[in-house]
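Only one protein chain is missing from this complex, and each of the others stays in its spot.
Going by the order they are written in, the chains are A and B; count residues from 1 in each one.
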Amino acid sequence: MTEDVVLDIQNLRTHFVTDDAVVRAVDGVDLTVRRGRTLCVVGESGCGKSAMARSILRLVEPPGRVVGGRILLYPPADTTDTEPTDLASLHPTGKEIRSVRGRDVAMIFQEPMSSLSLVHTVGDQVGESLRVHTGISRRRAREYAVELLERVRVPGAERVVDSYPFQLSGGMRQRVMIAMALSCGPRVLIADEPTTALDVTTQAQILDLLADLRRDSGMGLLFITHDMGVVAEIADEVAVMYLGIVVEQGPVDEIFHDPQHPYTKALLEAVPRFGASEHDRLTTIRGTVPAPGTELPGCVFHPRCPEAVEGLCDTTTPKVTVPGPGREVRCLLREGTTDREESTDAR
Amino acid sequence: MRQYIARRVLYMVPTLFAISLVAFLIIQLPPGNFLTSYIAQLSAQGQGVDGAQVRALEERYGLNDPVVVQYWRWISGILTSGDFGQSFEHRREVSDLIWDRIGLTLALAVSTLVLSWLIAFPIGVYSAVRQYSVGDYLVTFVGFVGLATPNFMLALLFAWVSFRYFGQSVGGIVSAEYADAAWNIGKLFDVVSNLWIPVLIIGTAGTAALIRVLRANLLDELRKPYVTTARAKGLPEWRLILKYPVRMSLSPFISTIGWILPTLVGGEVMVSIVLSLETTGPLLVSALQSQDMYLAGSFILVLGALTVIGTLLSDLLLAWWDPRIRHQHVERA
Partner (left out) sequence: MGLLPERSLPPEAATNEPDEIPGDVAQRVLIWRRFKRNKLAVFGALLLCGLVLISVFSEFLSPSTPYAYDAERTHAPPQRLHFVDTDDGFELGMYVYDYRVERDEETYANTYEVDESAKVPVGLFVQGQAYRMWGLFPMDRHLIGAKDPDTEVYFLGADRNGRDMASRIIHGTRVSMSIGLAGVALSFVLGVVLGGLSGYFGGRTDNYVQRVIEFLMSIPTIPLWMGLSAAVPRDWGAIQTYFAITVILSLIGWTDLARVVRGRFLSLRQEDFVTAARLDGCRTGRVIGRHMLPSFTSHIIASLTLAVPFMILAETSLSFLGLGLQQPVVSWGVLLQEAQNIHSISGAPWVLLPGVAVTVAVLVLNFVGDGIRDAADPYK
């Protein structure tokens, strides 16, 4: 199992230091991305999943900063070199991290319109990674770009390669983004809500495409989303994030069928279901994510938790418990119900 | 693209027409006309003017015709034979007087524009990329002062310093020894060596404004998602900044030429008056002061028309530079 690991995130912490407060956007996250598998990170807006994703490639902009933890990137299996690189220890604008970006780890973003430059041709932008990392000529890069566009099933790739992003539809633009990310054959693809801005049909097509590409290339996929439906469709493993920490993670089937954390349960109940009676109201989660920078004693979820126990949940920080193989949950009510406990140094 | 150019050129026609109307309005606006001024001058010199002579002159210049007819005669004279009318003060054809001066004004304005660009571009980029650095604060402060000081104040200060510390009066683009000489390398060199100081003075405010525009645009663009995308590809920082956000922020920068040209022409007029350069400025002011309205109106007409053409050129440059305009794409705000 361990030899399959391509990316191992350990106790990652990313903080935004402003004049008024320190916002702990990511506050001790452990995640593992395996070859050929999809890890979905799910959570509400503002839970720190985007900041986490950006931290991996050190793309968090000031005042944000990776303040602690390790991001271990394992080398390809066929090389003799087995020592992982710790991306968290690299200089955010240095040469080492630049050689990782786009080549070993690639990323696609939510808004395909604003994430592409509107004044450069598609071919220019798709082939750019290759030109930077391999130094091939402009002409060769364009040829590769056509191939890549065909691979992500863009119709009329020969024509699209010389057009500008504003001439394409939203789905086509996201395909261009994916082609761009795939250009150097990365071992890890980070997809930061790539389907959120798209309509449902296009969304399904893009998800299929990503699943196929992952299967064919054997890369690890780290998929960020807030949509439980998308999770069900694409995930192998799921990590549920709330306020900068992972409250529960495990294989997708177990999370869906036997959620342990009250927050996971609430998220699942908030998904509209086919066949539900029309008189049933959709369950919502009480309250909203607290304002950033608020200090909460005890469990981060207790103000909104329907199961919160006064005097316990608002005072004690929960530890990670392991309810089953490959599963972790961070809830005081689950502590003691399992035999094995792990200490945590999250705060 | 061709359609775009055609439309822009077509848009120019009503603007040019409106400018000619304003110029004509300025000619007509002062009470009386140049004939009354002429008569007043003759009487002041003790010469009598009899009514018949006045009527003959009025007849000749069509001063009793309706305004529309007068406008038509004026504008058709300009369009068909380049006849801008008579300068009352100089007793010469206006067209004899203005072209040399306008040529120099144009040379000054264009060199100032080019210089402003060359100075503003690197400073603006630096100041945005290194926001809140010492250099940025310095540039911002100097830029503020540059914007706040009237051009003619700078010219005055310059004249004072050079008079006080170098003991020479400034003024004149063409040095005395070349005054009547035909254009040759020596004269050209002489003009260039005299030109750079006015160019610097006229350029201050414009350069400061350009730096501010570029800095603000670039700061906006630097935070856009496509910059992160480019960074995620592993591009070196400076290469990506120059290729993406700078390229984007140059579009509004190019369109500023449109409004910086009128400012430059205005600044040129003021500075030339102070430094007594042989450009439009001093002649325009003296024409306005002595109500030599055909001369003044012609200056305003030609300067306005040239500015409109300059704006057109900057629009075409922008279309060439920005594919969104070339392809008629309107970004949803």
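In this section, a residue touches a chain if its C-beta (ideal position, glycine included) is under 8 Å from a C-beta of that chain, and two chains touch if they have at least 3 such contacts.
As the structure is a prediction and not an experimental result, all values here were calculated from the model.
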Omitted-chain contact residue, chosen from B:P245, B:G267 or B:P323: B:G267
Per the touch definition above, residue among B:V54, B:I75, B:A107 or B:L147 touching the missing chain: B:L147
Give me the chain B residues in contact with the hidden chain, please. 14-15, 18-19, 22-23, 26, 29-31, 144-145, 147-150, 152-153, 156-157, 159-160, 163-164, 169, 220, 258-259, 261-263, 265-267, 269-270, 273-274, 280, 284-285, 288-289, 291, 296-297, 299-300, 303-304, 307-308, 311, 333
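Please note the rule applied: only the chains that are shown with their structure count from here on.
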Distance-wise, how many Å sit between the C-alpha centres of chain A and chain B, to the nearest whole number? 55
Can you tell me which positions in chain B touch chain A when the two form their complex? 223-226, 228-237, 243-244, 247-248, 251, 322-324, 327, 329, 331
Counting only contacts in the complex, chain A reaches chain B at residues 54, 57, 59, 61, 93, 98-103, 106-107, 109, 111, 114-120, 128-129, 132-133, 164, 166-167, 177, 180
